[in-house]
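Mind looking over this structure? Questions follow.
All protein chains but one are shown in place.
We just call them A, B, C and D in the order they show up, numbering each chain from 1.
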Amino acid sequence: MRLEVDIRKTLQSGDRRFELEAVFSSQDDLTVIFGASGSGKSLTIQAIAGLVTPEQGRITVGGETLFDGSQGLNLPARKRGVGYLFQDYALFPHLTVRDNIGYPLKKSWPFHLLPDDRREVAEIMASFEITHLAESYPVELSGGQKQRVALARALITKPSILLLDEPFSALDSMLRHRMRMELLEIRQRFAVPLVVITHDPADVEVFADTLVIFANGRVKEVSGRKNLATPDEDDGWRAKVCWRAQWKKERLAAA
Amino acid sequence: MRLEVDIRKTLQSGDRRFELEAVFSSQDDLTVIFGASGSGKSLTIQAIAGLVTPEQGRITVGGETLFDGSQGLNLPARKRGVGYLFQDYALFPHLTVRDNIGYPLKKSWPFHLLPDDRREVAEIMASFEITHLAESYPVELSGGQKQRVALARALITKPSILLLDEPFSALDSMLRHRMRMELLEIRQRFAVPLVVITHDPADVEVFADTLVIFANGRVKEVSGRKNLATPDEDDGWRAKVCWRAQWKKERLAAA
Amino acid sequence: PGQVGADPGLLVSAAASLSESFKEIGRSFAAKNPGVKVRFNFAGSGPLLQQIAQGAPVDLFASADQETMDKAEKGGFLLPGSRVDFTRNSLVLITPMYMSVVKGLGDLKLGRVQKIAIGNPASVPAGRYARAALERQGLWEPLASKVVRGISVKQTLEYVLRGEVEAGFVYATDAAGTKDKVRVVAEIPTAAPIVYPVAVVASSANKEKARAFIGYLRSAEAQAILLRHGFKAELSSLSAQTKLIPFGCKDP
Amino acid sequence: MPDLTPLWLTLRIASCATLLAFAFAVGFAWLTARFTFWGRDFLDAILTLPLVMPPTVLGYYLIVVWGRNGWLGGWLHAHLGLSLMFTWQGAVLAATVVSFPLLFKSARAAFEGVSTEYEQAARILGDNELRVFFRITLPLAARGLLAGTMLAFARAMGDFGATLMVAGNIEGKTQTAAMAVFDAVAAGDYTLANTLVAIMSVVCVTILVMTNKLASRGRAGR
Partner (left out) sequence: MPDLTPLWLTLRIASCATLLAFAFAVGFAWLTARFTFWGRDFLDAILTLPLVMPPTVLGYYLIVVWGRNGWLGGWLHAHLGLSLMFTWQGAVLAATVVSFPLLFKSARAAFEGVSTEYEQAARILGDNELRVFFRITLPLAARGLLAGTMLAFARAMGDFGATLMVAGNIEGKTQTAAMAVFDAVAAGDYTLANTLVAIMSVVCVTILVMTNKLASRGRAGR
């Protein structure tokens, strides 16, 4: 799976101006985007999904061009076949958990899901441990429950690529761990490549075949798995990943 | 600072029923609430803040009773003097970042902030590194930026207690680290006790003078700092906190 | 403040069909009586009566029919003895200028006549007269299915003007105002003459001036204006009352 | 007990008019809420205009356009032999025009209140614009739409001036309840008027309360 991104976009809000210039490519099935808050990570994957239109550039997923500014090509979001997990879930407030998850399966007008699809929804709910929430509405869910529903909904379409915007931040650590395993399993089962935005070094360790580091709207560094393996303390990303060790040091110094 | 919680509440949604029975007390200025997703952590601190009314029980903060079911006492949220950081921020969408942060300071009708208050807003924005966002609206912020604004808004009132619902989940690791230090500093400067809901063992390490562990709507365990210090691997919470080591083991086993 | 009662002028509630002629009469009255300001309140006779019944600060009431005025008198809203008739109207059958089907009352039965506009007999005097006239000719029953009832004479006229109906019953004054678009086919005789009464309202604060206006209404000058708008002179009462000396009015 | 035919007629006319107005209003509201184009505010204002006109005047213009000799009505009459004048379909037309702005404005505000994030999520999940509209935008705007629909229905029931101009006041055919009440008041028959108004009020209150109940049941979970 090849993912190629080379886009430019300027955002303006009052006097503040944000320039995104994201250029990177990944050959791997597991790409992690890492970077400070506000560095343009979300904007970049929104552009891949077709939610944000870059001013110029090109986006290619697995050989298929989704966007090409110079050719005026801009596939609508519904035709890109990507999965997307929103940072704040975007669960439909008027639908129950079951209907939220079954949403993308209801293609024909009859208002009820086909038995096959129902089974699929039940399965994925079971695997995310949310079966007991099936008839609840999003407003009645806890933060972590919401996120698992959103994950299930994004995965049920068997997308060609799954984009996840900080997928584990609201999960507790046990669940977070299980979910990582789950995702890796799903990736294998459906052969779906993942692009994960994260702040958590643990995610980097698990997922990153390719690590893309953003800073101020630009890609600062792209490193492959082999680089990750080298325990070179000088690596820029390493410094970030090892915040924990660093913090411990500071704390000792403060004490 | 003494925090005493002893409340009961039943929630119903369709066939699903959730029973909260939270009983714990803490003598310390740093209380961490830890627990699986959907175990009732958010509901409990909402009850402390006065957003949810328990069916019965008692809530006392620093000797002042905020709620007492048997006496029919139920202080309204605005009089409880607590700070609250919402899990999904709850920034006012019609106000800029500056106005969001200055919101609780605007007590009198004149629509502009007093110079003193303006200065205070500017200071807190600087300390949270969001000065450049002052004129932006919440919809134009990244996830982490939103959360920092919400933190600043909750802290500016100098609350008698600050309740934080997963305060660091959307922050990147560097910022998360700095924010922890910041919070500890603020706690000292304003002498404000903190109650933090978290999934992150690192938070437990930093904050937990008292650790309250929730499971299925009940308090499973309350441990003080000294327990935390003992490296007894049998402790229930310890098993959770050390998910990382555990996961590594599993991973090795799987390989 | 803002109350009409404090106004030194006169407020005349008059039936809508009088609006053009009364505005003109008002102007000429004002020219003769510089100190007196006349204002008009035009609407259907029914609503005007209801307003008076609910205490509207009206000085004079001119209605298009006797029934409404009778009701006003019975309700005690009028200054006793002030009621007089001042002009006459007549009912006519009209048809759109370019249609030639209807040439008389009898033609209304023809199949080519699909719709006939009549003021609603329940509330519009003109409709009541028309219905009475048709009943006398034994035409009301056979024509019932063709009848479109208007809310007012003006609406009846409107239907004819727009060619939506083949014929309609209106006052001669209405037809006179739109000579180029409608044709008067016949004048319909009514059982009693259509006579417009006017009276001073009991609660008026300007009874003298109100009487003066009534006097002026019946002067030759005002009658000429009414005539020009298609009304007919109400000669009988004119002669009887001219001796009344109008307040502030120069002797004609 | 007075004759209830006008009431049934009113309900039928108002229902049809509300349905028609709903279709048009929702379409225009969606257009103006979701797209920015030149003259959008102007279009919005024009579509609100029928509200500003006194109904009788509106009725006058309706005749000018739809009458047997009107611009559109003339064509209809000449080519299809149809005329809306003095028919209950004409009454529906008039009631639609008077109630349209109410639904349009409410719908536009309701659509603008729907967060575009949900629509984006639906697009990514494979919906085209039509499906996004029917599955996300419409249900999420339901509260505002319902309020608008109730306004429109009430207005259509109560219309009098415009309907009268176009459809006439033909007993058993186009005489609506509002006209019957007006006639009664105009004729000074206050007992009849009060009875009719009482019946109309009861019917309306029943309908409105029922709609509210239905709506609040639908949104119970939220």
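By definition in this document, contacts are C-beta pairs under 8 Å (C-beta built on N, C-alpha and C of every residue); 3 or more make two chains touch, one makes a residue touch a chain.
Everything quoted here is computed from the prediction, not taken from an experiment.
Participant: Please provide the labels of all shown chains that the missing chain touches.
Facilitator: When the full complex is considered, the omitted chain touches B, C, D.
Participant: May I ask which residue of D:P6, D:P55 or D:G126 touches the chain that does not appear here?
Facilitator: Hidden-chain contact among the options goes to D:P55.
Participant: Touching the left-out chain: which of D:L9, D:L62, D:L138 or D:V185?
Facilitator: In the full complex, the listed residue that touches the missing chain is D:V185.
Participant: Counting contacts across the full complex, list the positions on subunit D that touch the omitted chain.
Facilitator: Residues touching the hidden chain, for subunit D, are 41-42, 44-46, 48-49, 51-57, 60-61, 101-102, 105-106, 108-110, 112-113, 143-144, 146-148, 150-151, 154-155, 157-161, 178-179, 181-182, 185, 193, 197, 200-201, 204-205, 208-209, 212-213, 216.
Participant: At which residues does subunit C meet the chain that is not included here?
Facilitator: 2-5, 11, 13, 16, 19-20, 39-43, 47, 50-51, 53-58, 152, 154, 157-158, 161, 177-178
Participant: By the contact definition given up top, give the residues of subunit B that touch the hidden chain.
Facilitator: On the side of subunit B, residues 49-51, 76-78, 80, 82-84, 86, 88, 90, 92-94, 96, 103-104, 107, 136-137, 139-140, 153, 157 touch the unshown chain.
One rule holds for everything that comes next: only the chains that are shown with their structure count from here on.
Participant: From the mean C-alpha coordinate of subunit B to that of subunit D, what's the distance rounded to whole Å?
Facilitator: Taking the mean C-alpha position of each chain, the two centres sit 50 Å apart.
Participant: Averaging only over C-alpha atoms, locate the centres of subunit A and subunit C and give their separation in whole Å.
Facilitator: It comes to 81 Å between the two C-alpha centres.
Participant: Which subunit D residues touch at least two other chains?
Facilitator: Subunit D, residues with two or more chain partners: 221.
Participant: Listing for subunit A: what residues touch at least two other chains?
Facilitator: 88, 136-137, 140
Participant: Among line, ring, star, complete and other, which best matches the way these chains touch?
Facilitator: It is a line, because the chains touch in a row without closing up.
Participant: Go ahead and list every pair of chains that touch.
Facilitator: According to the stated criterion, the contacting chain pairs are A-B, A-D, C-D.
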